[in-house]
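All protein chains but one are shown in place.
Think of it as A, B and C in the order they're written, each chain with its own count starting at 1.
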Amino acid sequence: MNGNQACAEGSLAAGCRFLGFYPIQPCFEIVQHFADRCVDVDGTFIQMEDEISALAAVLGASWAGKKAMTVTSGPGFSLMMEHVGLGVMLETPCVIIESQRFGPSEGYPTQAGSGDVMQSRWGSHGDYEIITLSPNCPQEMFDLTVRAFNLSERYRLPVVVLADKAVGSMVEAVIIPKAEDLRLKKRKRYSGPKGKYLPYEYDKDLVPWMVKAGQGYRFHVTGLTHDEKGYPVMNAKCQEWNVHRIINKVRLFSDDIIDYEEGYTEDAEVLVVCYGSVSRAAVRAVRQVRKEGIRAGFFRLKTLWPFPEQRILELARQVRTIIVPEMNYGQAFLEVDRCSRGKAETIFVHQDFPKVRSGVDIINAIRKADVKA
Amino acid sequence: MDKIIEAFHDGINKSGRDREKMCMVTDIAYDPEVVDYLGVDLFHTNRGRAIAFATGMKLSNPNLILAVFIGDMATLGGNHFVHAARRNMDLFVVCVNDFRYRKVAAQETPGDFSRLEFSSYCSIEQPLNLPHLARSNGAVYVARWTALHHEDLINSMAEALPQAGFKLIEVISPKPELLEFFYLNSEIKHGEDTAKVGIEEDKKIVVGKFVERERETFIDAYNKQHYKVLGDKFIKIAAE
Amino acid sequence: MKALEAVEKQEEIPPTEHPMDDVLRMDRIPHIWCPGCGIGLAVTAFVNALEKMQVDLDKVCVVSGIGCTGRVAGYIKTDSFHTTHGRALPFATGLKLGNPDLKIVVFSGDGDIVSIGGNHFIHAARRNIDILVICVNNFIYAMTGGQVAPTTPRSAYTTTSPFGNFETPSNIPQLAESAGAVYVARWTSLHMRRLTQSIIEGFQKPGFSMVEVISPCAMYYSRINKLGLGIDMMKFYHDNSVIKHGEPTENLDIGFQSQIIVGKFVDRERPTFSELYKGWKKEVKTVKRES
Partner (left out) sequence: MKADPKNVFTGSHYIDGDVACAYGAVAAGCKYLAGYPITPSTEAAEAFAVKAPYVGAQFIQMEDELGSIASVLGASWAGKKAMTITSGPGFSLMMETIGLGAATETPFVIINIQRAGPSTGVPTSTGQADMMQAKWGSHGDYEIIALAPESPQESFELTFKAFNLAERYRVPVMVMSDECVGHMAEKVVIPNAQELEVEPRRYFTGSKKDYKPFKRDKDLVPWMARAGAGYKLYLTGLTHGEDGRPIFDVKTFEMKSKSLRGSTNRYLVDKIRHNRDKIIKFEEHQTDDAEVVVVSYGISARVAIKAVKEARESGIKVGTLRLVTVWPFPEKRIEELAHQVKGFVVPEINYGQVVYEVDRCSQGRANVILVPHGGAAVHDSDDILGAIKQAATDHNPYDRILEYTTALEREVFGENMVSKI
């Protein structure tokens, strides 16, 4: 099974029953697979007139009570930006699968890239925090899609899965667990008396309770700054109340969200921080230089946002050099550079052309760093 | 070379318009050879924004002749289409209708769902009647042909290019093996009421020239209104 | 009389139940609309229609975009959504497909529905999604301070057409009809009873229905163009509107202070998206079973 199919399977396994989309390369296969399978599970899919409406429809479906997602790629994701903001403001759970392509604008529609890392965090206007996951193999396309739904339901946020063409078209064995083995998070539902419901009343976890449209709670939600009732209130206090919570519901629980994989870090002197499809080459490179006796380790980000600041700092204290290979001109690198706080030297290894890496440049960078020491 | 581009080439010749002044704005990635073949400037914008892009060009340099080729059945750019027609912006729009997103879903869909094709002309949904939409929003010239109506298409293009205002030619151009089928299943009805030219299953496709009329263009209306109010103080927009 | 006596005796008037209490969010009143605005009337017509139809209000959702009319959702006591500019229709589409039992009303302004949301409007109409659209047309962007709208009549003044508007205005009923709406009507906010009736018809009709409400903007449109107060504009509408049911929609252009043709123009049958989707699904299932 390839990554795209695994992703569609993952979404269905996680209970996604609504897909709003607009066709775009290179993630169209996800839609095809979803469309193919959704008839069996009574799901709905609709091709909207553009990506703007695709995400708007997904938000609508989510409020109607469905788990919903959209699938897109770079240019489409850029169009969705306004509604990412609306999703954050209305606190609507939904999942955005984004298959990155190479370059700005149309770029290389058929080639993988990872230039949307910062965009997924900062792309919409205003202040918000978001969760972004980065799979590196078809199995993870499945697992992280499921996790994306869980996180979005738990934190009531749009969650972005940053895949790319390479991972999407990669064919590998994917183990789909039994339905009962999948741990699915349920939406935090309100079930109190009808007159008492406040759409934005929250408790310790900073997440408000949600209801479905048509249950008789007669709630109001708005993209304007709102109070507990969901009514617009336009003052600095209310704005503070909103933004502070929207941001801290992720920041405070970032330890629960952050997920990463480490290898050989116990004694590492050179650390490779990587994510997505590049990480496959990076991990390979680390294994190879280990054979040469270079003490290298890797740190693979599964969640790009929130960023594992603390762990990077701990590792920066321990290692001498941190190498960040990316398929862009420096995005996650900036965060690594920041979090290492000058404790370790940071080196960026970029790639100018859209080709899946062999890892040679990474190996060279590691060797160079080792020699320097 | 693409049949439509060929027709466009001959259409320009026949209309006698200056190629150097002509800009082609598209949201389809044409082969660069098209530029050399046609001898025009080509602007490949992002999906759906070709008409808006061309609007900006026209208003900045009214001497330009703008040919807009849109390929997505006005789905993403439907709004720009409607409003450019309403403003009667001086654009020559060719809508290449391939009944689906050729570049995206070229491969057959999995399983036996031959009906699962993704486009406005998608068979789950009802198709958009683009000529009718254009007419009702104020286009001055509306025609539809299949790509195989070569001569008619050339004539239509030559006829529409010199006119002032928003012109639409819809060209039905599905994948090559279906071209002939559509050609044979079409009937020419000039001046047909656009409300009746919607493409439906088991019905012949109506082609022909449906609308030809005159309306004040955006730039004329702009100049007229401002002259009326400001008199000599008004400075017209002109090329730099 | 009781109230009058109370006033005389300087007693406090006990709050009585308003007939619209159940449908309006009384805790949000007073509303934001200016004196002389027609949006309140359109809301009244809508609320009256809901009460007349005796629908289950729990199953009604009101979705709005941004703008003066965009605030309607916040005052109606059903599940109500105030979304982004122009995107009320796609949001409503998702809501409808997510839960087909809901009855969805999109209540928004001309800028929201025809200008920025124009694409969603034509495509929702083409798909024939089962939604009622109430489009309040006040010829101007009022919330942002009176800019030219696609519906502004020619030669009208606005802040961004300081020398008179020169663009041809949109004809909303014609746009709706040519895109495939099954029910199209237009009334001014003065035609209370007829408007209510149209809303009822549109609401009950399966498919994409659109009711345009011509409403005065006393604050910007009328002030800039020196047309008097809201009441003067109402009066003008009263004197200059002509009811012509079934009029071809191409004749419905509105000029500056010209006659306004109102009435019900389109009432036809087309299969809705949900029906087609259901049919498709059935077909696919049989194909799958056979293979």
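Points to keep in mind about this one:
The criterion applied here is as follows: contacts are C-beta pairs under 8 Å (C-beta built on N, C-alpha and C of every residue); 3 or more make two chains touch, one makes a residue touch a chain.
The structure displayed is predicted, hence computed values, not measured ones.
Considering the intact complex, the chain excluded from display touches A, B, C. Considering A:Glu9, A:Asp116 or A:Asp143, the position touching the chain not shown turns out to be A:Asp116 (whole complex). For the options A:Ala35, A:Leu86, A:Cys137 or A:Val159, the residue in contact with the chain missing from this view is A:Leu86. Seen from chain A, the chain kept out of the figure touches residues 52, 74-75, 77-79, 81-82, 84-86, 88-90, 100-109, 111, 113, 115-116, 118-119, 121-128, 206, 222-225, 234-244, 246-248, 251-252, 254, 309-310, 313, 328-329, 331, 334-335, 337-343, 352-355.
Although one chain is not shown, part of chain C still touches it, namely residues 66, 82, 84-86, 111, 115-116, 118, 141, 143-145, 147-148, 150, 159-163. Contact between chain B and the absent chain runs through residues 20-23, 25, 29, 32, 35-36, 39-46, 48-49, 52-61, 63-65, 79-80, 82-83, 222, 226, 230, 233-240.
Here, only the chains that are shown with their structure count from here on.
Taken together, the touching pairs cover every possible pairing of the chains. Judged by contacting C-beta pairs, the busier of the interfaces B-C and A-C is A-C. Centres computed as Cα averages put chain A at a distance of 38 Å from chain C. One simple way to say how far apart two chains are is to compare their mean CA positions; for chain B and chain C this gives 32 Å.
Chain A has residues 49-50 in contact with two or more other chains. Within chain C, residues 119, 123, 277, 284, 288 each touch two or more of the remaining chains. Those residues of chain B that touch chain C in the complex are listed here as 75-79, 82-83, 86-88, 111-113, 115-116, 120, 123-129, 132-133, 135-138, 195, 215, 218, 221-222, 224-226, 228-230. Of all the residues in chain C, the ones that touch chain B in their complex are 115-119, 122-123, 126-128, 150, 155, 163-171, 174-175, 177-180, 249-250, 270-271, 273, 276-277, 280, 283-284, 287-288, 291. Contacts from chain B toward chain A in the complex involve residues 29, 44, 46-48, 75-76, 78, 101, 103-105, 109-111, 113, 116, 118, 120, 122, 125.
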